[in-house]
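A selection of the complex's chains, in situ.
To keep things simple, chains are lettered A and B as they appear, and every chain counts its residues starting from 1.
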Amino acid sequence: MPQSIIKVIHKVKENNPLVHCITNYVTVNDCANILLSLGASPAMCEAQEEVADFVGISGSLYLNIGTLTSEQKESMRIAAKTASHLGTPIVIDPVGAGALKSRHDFILELLENNKISIIKGNLGEIKTLAGFDTCVKGVDSIDNGENGIEACKVLAQRYQTVVAATGKVDVITDGKRVCLIENGHLMLTKVTGAGCMIGALAGATAAVEADYFLATAAAVGIMGIVGEITALGGKNQLLPGTFRIKLFDNIYQIHDEEIKKVGKLKWL
Amino acid sequence: MPQSIIKVIHKVKENNPLVHCITNYVTVNDCANILLSLGASPAMCEAQEEVADFVGISGSLYLNIGTLTSEQKESMRIAAKTASHLGTPIVIDPVGAGALKSRHDFILELLENNKISIIKGNLGEIKTLAGFDTCVKGVDSIDNGENGIEACKVLAQRYQTVVAATGKVDVITDGKRVCLIENGHLMLTKVTGAGCMIGALAGATAAVEADYFLATAAAVGIMGIVGEITALGGKNQLLPGTFRIKLFDNIYQIHDEEIKKVGKLKWL
C-alpha cells in the first residue's frame, strides 16, 4: 500500500504539475512552499477575468474557502465551471463549513453544479456536509470520530467524488474503497496550515494520478508520514517554529524507504 | 507582578480561546501561528455575511487595519457592533493611524460607536489618536517617548478602554492604573509582525481575563520577555530569519520561572 502512494509521489516529481490555487490568505504562502517542496508548481490566481484562462493551462484546481471574499466566491464559481468542462480535477477544502452556514451552503452549491474530484476537510466539516451530527470549534474539528467512515461514504456517494476526512485517523473513500491512515502527529495541530497544505498537495497528486482515491491517499499520507518523521526527528522539532520549517525540508527529501517504513495505511 | 501575568498565560493554555481576527494580509500567518503557540485558537474570517455569526462563537475579536480593504472596513463595522452587543472583548490595532488620515478617522469611528476593550498601537499611533504631537515613519513610530504615559491615559479615559503603546518602554493603562514594561529587544523591529502578534495575543488574553488591563499587560509582557530571551539565546538568534522561528518556539515553551526571572514590569 505505501508502494502505491510512492508511485504517485514520483509522478508529481517527474511531471511538475501546475496547481491553480484559489485559497485563503492565512496559509497561502505555506501552500505554495509545500507544493514546491514536493515538486509541483503552485500558481495563485483569483481575479474573475483571469481564472478561466488560468484553469486552461493548469493541471488541477484547488479551492480553499478559509477566508472567502466576495471576489473569490465568484472566481471559484467561474474556475470550477471551466475545470468541470475541461475535465481538470478539482479539489475542495471546505474550511469552516462546520461552523458557518454560508460556507456550508457555498460548498454544497459547488458540489451540485460541478464535477468535484476530491473533498478534503477535517472530520467536523465532512460530517456537517454529509448531514451528520458533529462538533466543531471555529475552523477546528473536535469530533470524536464516531460514524466517520459512514459519513465520508455517504458524502462520496452523493456527489460521486473522493472524500478525505482528516483526524486522529484519516479516512479516505470513493464511496466503495476505504483507506485509513494512522500517521501524523499532534505538532501538525500546533502550526497553522497543515490541513490547507494537504489540500494543496491533493491538487498536485490529482493532476498526475487519474485514480483520485489513490491521489488523495498519497496527499494525506505523505503529510502524515512527514509530520511524524519531523516531530520525532529531534527535541527542537517538537517546538512549532522549528517543526514548521523542518516539515518543508522533510517533504523535499522524503525517500521511498522512509515512506515504506513509517507509512501506516490500511485498505478496508 | 510577573505573577499576575503568569496566571493569565495559564488561563489561555487551559481555555484555548477562539480568537476571531480580521487582520492585515502581511502578518496574518504570524498572528495565527503565535496564537497557536501560546495555546489559543485563531480563526480569520472577514466576509461581510459571515462575521456576525463568527463573532457569536468567538471568545474575542481582534481588528487590525494594516492593509484595510473596503470589504474589511465594512466587516469590521459589523463585527464590532455584534461584539459590543454580546459583550465580547474587542482589541483594536490601529496600524498606520499615525500616517494616514483615513485610517485615523476609521479608528475613531470604531471607538465612538462600539465598546472597545483594548487599543494596542505603537506610541506614534497612540499619540496621534490621543491628539498629541508625534513622529512616525510609515507604519513605524519614531516618537521619542515624551508625554507617552499622559497620551495613553487621555485616550484610555476618553473611550473608557485599556490603551497599550509599545516602544522602548511599553506603556499600558486603563486610565488610572499604569504598567510599564522594559522588556523586548531590537530584533523585534527587524522582523515584520511583532506588533501585530502582540495585538493578536491581547485577543487571546482578553478572552480569558476580564480585567483587560491585566490581559493587555500579559500580552505585551509575554512578547517582550520572549523576544528578549530569544535574542539572547545564541548568536544565530540575532539574525532575523532564525530569530523569528525561535520566537514561536520560545512562546510555546515559556516557563513561569523564566517569566519571573526576565520580566521587567512596573506598576505605577
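Everything that follows uses one rule, which is that a residue touches a chain if its C-beta (ideal position, glycine included) is under 8 Å from a C-beta of that chain, and two chains touch if they have at least 3 such contacts.
Treat the numbers as computed from the prediction; the structure is a model and nothing was measured.
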| item | value |
| --- | --- |
| 2 chains shown - copies of the sequence in the complete complex | 3 |
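Operating definition for what follows: only the chains that are shown with their structure count from here on.
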| item | value |
| --- | --- |
| Inter-chain centre distance, subunit A versus subunit B - centres from mean C-alpha coordinates, in Å | 33 |
| Interfacial residue positions of subunit A with respect to subunit B in the complex | 24-27, 29-30, 66-70, 96, 99-103, 137-140, 189-193, 236, 239-242, 244-245 |
| Subunit A-facing residues of subunit B, complex | 18, 20, 25, 28-29, 32-33, 36-37, 41-50, 53-54, 57-58, 71, 244-250, 252-253 |
